[in-house]
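Heads up, one of the protein chains got dropped from this complex, but the rest are sitting where they should.
In this document, chain identifiers A, B and C correspond to the written order of the chains, with residue numbering beginning at 1 in each.
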Amino acid sequence: MTSPAPEAFLELRDLRIHFPTEDGLVKSVDGLSYKLERGKTLGIVGESGSGKSVTSLGILGLHKGGRAKISGEIWLDGEELVGASADHVRTLRGKKMAMIFQDPLSAMHPYYSVGAQIVEAYRIHHKVSKAVARKHAIDMLGRVGIPQPDRRVDDFPHQFSGGMRQRAMIAMALSCDPELLIADEPTTALDVTVQAQILDLMTDLQREFNSALIIITHDLGVVAELSDDILVMYGGKCVEYGSAEDIFYRPEHPYTWGLLGSMPRLDREPTERLLPIKGTPPSLINVPSGCAFNPRCVYADRTEGKSTSQVPELLETEGGHLVRCHLPRTERRSIWDNEIKPMMEST
Amino acid sequence: MEAKPEAVLEGAGGKAIEGRSLGRIAWMRLKRDKAAIIGAFVVLFLTLVAIFAERPFGGLIALFGDSPNIPNNDLIDPLTSAPIGAWGGISLEHPFGLEPVNGRDLFARILSGAQISLLVAFLATLLSVVVGSLMGVLAGFFGGWVDTVISRLMDVFLAFPLLLFAIAIVGALPDRALGLSGNGLRIAVIVFIIGFFSWPYIARIVRGQTLSLREREFVDAARSLGAGNGYIIFREMLPNLVAPILVYATLLIPTNILFEAALSFLGVGVNEPQASWGGMLTRAVDYYQIAPHFMIVPGLAIFITVMAFNLLGDGLRDALDPRAR
Amino acid sequence: MRKTNALALAALGTVLTMGLAACGGTAGGGGNTSSGNNATGDAASAAKHNDAYTKVVNPSDAKGGTLKYALSDEPDSMDPGNTYYAWNWNFSRLYSRPLMTYTAQPGEAGLKLVPDLAEAPGEVSADGKTWTYKLKKGIKYDDGTEVKAADVKYAIARSNFTDELTDGPKYFAQYLDSGDYKGPYKDKDLNNFKGVETPDDYTVVFKLKAPFSEFDFLAANPQSAPVPQAKDTGVDYEKAVVSTGPYKFESHEVGKQLNLVRNTNWDPATDSVRKQLPDRIEVQFKQNAEDIDNRLIAGQIQVDLAGTGLQSAGRAKIVNDAKLKDSTDNPFTPFNRYAMISTKVKPFDNIDCRKAVQYATDKVATQAPWGGPLGGEIGTTAMTPTTVGYKAFDLYPNGADHKGDLAKAKEALAACGQPNGFEANVAVRGDRTKEVQVAEALQASLDRVGIKLTIKKYPSGDWSAQYAGKPDFVHKNNLGIMIAGWGADWPSGFGFLSQIVDGRFIKASGNYNMMELNDPSVNELLDKGIQTTDATARNEIWAQVDQKVMESAAFMPFVYEKTLIFRPSNLTNVYVHPAWGMYDYTWLGVKQ
């Protein structure tokens, strides 16, 4: 499969990541495509198990050598990564592309000091002495806003507070000036004020390095202000893709409506959910026939039975806004305008 | 999100499978584990053999011939004490051969010894499971000084050189106590010692599980509805502890079989003429050069039994806790 | 018992016809030490199974080399005054000289006592209560100082009258008229010990409570070997025993290793029994029994010190290899292995129930654990064939093949009022596999007539103090049958029988008359015998005692024990001494 190199900085074409297990084939990512330019931010939203983390690990090549079956193409800065050797992808990891993981307490090695872990990340890609690397680490810690970085550099992860750890994690990811930065639920474990600080920090740094940023989250609120584009994933597939405005003001997929409806807002009681999504995420082994979302979809009965018989295609509704839904476009618009939107505004 | 996290098994690749009941998933996994199934069948077979070894009507032993305690002096070479004939006198009448010196039938003695091995192992495991679960739940649930006391107690128990203690205590036993005498008392005491000294292993597991369960929502929910400690422990905690307890009990049984065999090997097991596998091996020490079958037969019996339980236990653990695989 | 030893004797003729194919009677070649090295080699290749029983195998006067012994166990003590092991009473003569000892000859002649430290056998006074020994002059310790009579007196005092030295027998304390003497550790003045007098430096006089015509046997115990008071360190004396024999201590690590070297102060002219052939003698303790056998057969060591014979694997090797078999001897030991049937525990208080046991027992099955015919002859009497006074008889013939006479047993049961049998307990030392196997065989035997035995195991360490030797315990726990063994401390009927059949010896603890036989006629015969000075008449009395004991049906012998001992081809001057039932350790040499 050799298609011409794209112009976009990052492009995924029909990416599939499947895991054979004793219980059957798990299709974690099933035909995903998108593009991302330098300096832009993409938000990927979905429930746990929707395939959003698997995708980003796939980009970094962390499934290579494992049990995963990967097909499709990943183009990064003109290079195809799915077919590239594991060793080559490794040399890109950390330098060209880096990742900020969720839950930094478990993502950082408990036995090594924070400084040592940043030093290690730096020295993989830079032939410098330990002393130089250490100085760099202190710099990085300072830049992500850790006070007294020259003292904290020798602390262990468990001695940091949650927010500090997340900052250290970011410092580690940014230590080699990556051109692509993937942040996986970077703020989930943090309280709201710290969340805001961390998100600000990430956008500042993105601007400074002019890197492409992917933020993965199950919380639309997190990506609302940062993202240029947003991709909604469900059951390993993209169900809606568009600009942040498209998604927030003109969403067309019932799942996106559910996500929007369950967004916590300052003017609402935190436990209150406006539009609950009933049921549980789909099994990735026995995917429901037809539309994967149909068992949970309130509007499934309005599709004349297509919902359970046909897999809907991802189709463009208008300039760059893609939706995967059997409902006719007009009906989607009218449900949003007449049923959902008023309900959300009334509260 | 309304998605219930506990209904989703999230594996290494972020895969999730349908929220079937844990028991059914475990059963499906177990069925696929060939080694565990073989282990289960061997365990079942051995258990049946042990149960029907001597009853009813003399049981399997009577069916196949010799009684375990009857000597056959005419089948022994008086000058060497070894059984006459190749391979320790193995024949149709004596499929496992004969004991040196007195010519007792090894097939019958192995069967008879199986009863002791399994009886002691099952009862001792039961005892340590009961004591260990109770202590573990108490320590994990109440925390604070209760936890401190029980944890220290476990440390003390683990600091005792177990085997030495067991031997010394069994050796210092009176002839008659608690209305029991002879092998009945002996078995009771061995069960007690093995069970009593292995409870910390169960308790540690249960305590850890209880600690994590205590933080879970359904416990808070029950408490907010006004449930008492007893209700929470027995109706909310214990059902969730059954799986790990079952796994570690299954894995404790082979350990206990080995423990009983070691005690018998060191001469503090059940009294002769009652056969026991460890006891047979002690005797074999004197004759293993001239009658190696006398060492191999009980040795293999222990090995096969312990291996079968281990296979089953490993399989159960893998089925119930896929991460431990 | 546990440690006993002793001597054997008279009916050696009988023994030989039973145990050996050839060469009856007394031995030849005992004193024949003149053959040279050439003859040695020939003799070695020509020696047959049991040859050392009747003559000296590999005779040689060649000196030099290191003679190596190994022991699977650990001795109670290497102190001649503090040991009860037969092999040690034999071995300790290498470095200690008692007043009397046994003639160095195989066969019956070896049981004759000869003076060792003494000039002549003891002189008994008219009332039989005073025994006087004159010491040889010029006998020296290894440091060159001369042995004095007071040292003999001190040796008797320390070994028999202290709380610290507990391992040896206490015959002197029992028979000497010494009042309430407290022993030399509590009472530093030896003059307060009235049981032994030393009128001069070379005369030792023993004062007895009652006449004791076999006192020379007591004087042959290593406890009469002299100990200089200044050198005595009590229990620790075994670490550096002061020698009077041909070898002296070079080093002794207790429980591990003992090294002996030549004692240059030993004068062969004063010694009619010992030789001084090897340059060194090394003893390793606590060696693996099977390993000892292998090393013996390979000639890496020369002697298994305990003299208890080869293990099963070694035995099997010998049996299947005619050449190896020629390097072995199969002597009787002084031990009788038997069961005592309590006369006090129901239903065995009825003699017919005891007889039922005697008839029903399959003695071939009870012989098997000892190693079959190589491990012992089936026994029918209390005394063993190598005891002075032994006469063969069988009061309870249990079938032509000794496998039990069930009809007679059932008759006896009916007479006892238990025609369908009964339940009973058999006590055994649990850590003695052979005895446990005997109990199992007995259990299976008696089961045939409805007597259901339960085996009760007790630790051998406390066997006589706490369990079978404690009548209270026996009664309380209904121990009807007790599996035991006995070897005499000296090879006469009295030495063998008095402790185990005399009703007046039934002790509250440490009792060896476990059957609690208290037959006045037995007691009287024993008294009469020990006061009889004529040896022939005396031996006749011992035979009568045996008869009486067996009539009680409380004593059921299994086997007269035998051992299969191995003599490597590089061991010289080997013969079985009848007093110990093992090789004479004072004679052995090693080929270099």
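By definition in this document, a residue touches a chain if its C-beta (ideal position, glycine included) is under 8 Å from a C-beta of that chain, and two chains touch if they have at least 3 such contacts.
One rule holds for everything that comes next: contacts and distances are computed from a predicted model.
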item	value
Listed names "NADH dehydrogenase subunit M", "ABC transporter permease", "4Fe-4S dicluster domain-containing protein" or "Hydrogenase-4 component F", matching UniProt entry of the absent chain	"ABC transporter permease"
Shown chains touched by the chain that is not drawn here	A, B, C
From B:211, B:227 or B:307, residue that would touch the chain that is not displayed	B:307
From A:162, A:221, A:261 or A:288, residue that would touch the chain that is not displayed	A:162
Residue touching the undisplayed chain, where the options are C:294, C:478, C:518 or C:547	C:294
Residue touching the undisplayed chain, where the options are C:462, C:527 or C:540	C:462
Chain C, residues in touch with the chain not shown (by the definition above)	1-3, 74, 76-77, 84, 158, 162-170, 173-174, 184-185, 232-237, 254-256, 286-291, 294, 313, 431, 459-462, 464-466, 509-510
For chain A, the residues touching the chain missing from this view	57, 60, 62, 65, 90-95, 98-99, 101, 103, 106-111, 113, 120-121, 124-125, 148, 151-152, 154-156, 158-162, 164, 172
Positions on chain B where the hidden chain makes contact	12, 155-156, 158-161, 163-165, 167-169, 171-172, 174, 254, 258, 261-262, 265-267, 278, 281, 284-285, 288-289, 292, 295-296, 299, 302-303, 306-307, 310-311, 314, 323-325
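To be clear about the criterion, only the chains that are shown with their structure count from here on.
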item	value
Centre-to-centre distance between chain C and chain A (centres being mean Cα positions), rounded to whole Å	92
Residues of chain A touching at least two other chains	none
Partner chain C, residues of chain B touching it in the complex	69-71, 73, 76-82, 100-102, 171, 175, 182, 267, 271-273, 282-283, 286-287, 289-290
Touching residues on chain C, where the partner in the complex is chain B	290, 311-313, 315-316, 319-320, 362, 364-365, 367-369, 371-374, 430-431, 433, 436-437, 439-441, 443-444, 454-457, 459, 477
